[in-house]
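For this depiction, one protein chain was excluded, whereas all remaining protein chains were kept in their positions.
Here is chain A:
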Amino acid sequence: MEKRVTFRGWLLPLLLIAPQVIVSAIFFFYPAAQAIWQSLFIPDPFGLSSQFVGLGNFEFLLSDKFYRASFLTTAIFSTLVTLCSMIPALFLAVIADRLIKGSGVYRTLLIWPYAVAPAVAGVLWLFMFNTRVGVVSWYLGQLGYDWNHVLNDAEAMGLVVVASAWGRISYNFLFFFAALQSVPKSVIEAAAIDGAHFWRRFFTIVLPLLSPTAFFLLVVNVVYAFFETFGVIHTITGGGPQQATTILVYKVFSDGFVGQDLGSSSAQSVILLIVVGLLTVIQFKYVEKRVHY
């Protein structure tokens, strides 16, 4: 779509667009180019010079069992976060949609966790499950279950998943609720007249109508789990125990800043760039479809 009526001149528009282009060039394109460039070198241990290794860093990464483990960890983590945030959200939205009165109040209350930063959510959940003072871990102890996410891989993963999914429930709820509200009531009533009970109506009519929203949320939540959960992991587990909760983004950080392994960290950044690229393409393909929908 283009405007028919435009203003003349070329200097003014260039000046107008300049701030964004300059900021993007300095803080987006130059660093991204740097990442790609550095990924082709291995710096010597003193950081004085570096040696060109071509795709050596990538070859090393892809054969590195820790990196492959991190890929698997990320896959498990993002799948669980997506499921644990979408299913409760859908459930709550379906219930809220059945209420004529009061759904606004519930919505206001349910929005809260979205405003809580992932890192703060991490601290809240860490507090509940802290091995020394945590309330939940204490009651689990009373029941005979010895909770220790500092040592147990599965418990650590479970905790970071729940802490990451918690705030997203709000987000998903808002989208599911809006989608449910726009399902035409006449269709549902017609089905009800035909004798379809609630769950039948839900699975045959409502759920298919929700699928565009659900797919959109699926992509958005995967992106969230990949890139925005750093704060949760850093506050709760620091990537541990061993590397049980080291997702890809966390590994870029720990190899690049803590380990000072620039070549490898840059190569990891480049791999992540490709992942983001793919996810963005999927998202846009879908958005195009939704516009026609």
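The rule we apply is simple: a contact is a pair of C-beta atoms (placed from the backbone, for glycine too) under 8 Å apart; a residue touches a chain by one contact, two chains touch by 3 or more; residues count from 1.
Keep in mind that, in the parts below, contacts and distances are computed from a predicted model.
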item	value
Protein name (UniProt record) of the chain left out of view, among "Tripartite tricarboxylate transporter TctA", "sn-glycerol-3-phosphate transport system permease protein UgpE", "RNA polymerase subunit sigma-24" or "Alkylation response protein AidB-like acyl-CoA dehydrogenase"	"sn-glycerol-3-phosphate transport system permease protein UgpE"
Sole contact to the chain not displayed, among A:61, A:222 or A:262	A:262
Option touching the unshown chain, where A:55, A:72, A:87 or A:117 are the choices	A:117
Interface residues of chain A (partner: the chain not displayed)	1, 3-7, 9-10, 12-14, 16-17, 19-21, 23-24, 26-32, 34-35, 38, 88, 91-92, 95-96, 98-100, 102, 106-121, 123-125, 127-128, 132-135, 138-139, 166, 169-171, 174-175, 178, 185, 188-189, 192-193, 198, 201, 216, 220, 227-228, 230-231, 234-235, 249, 252-253, 256-257, 262, 265-266, 269, 272-273, 276-277, 280, 287
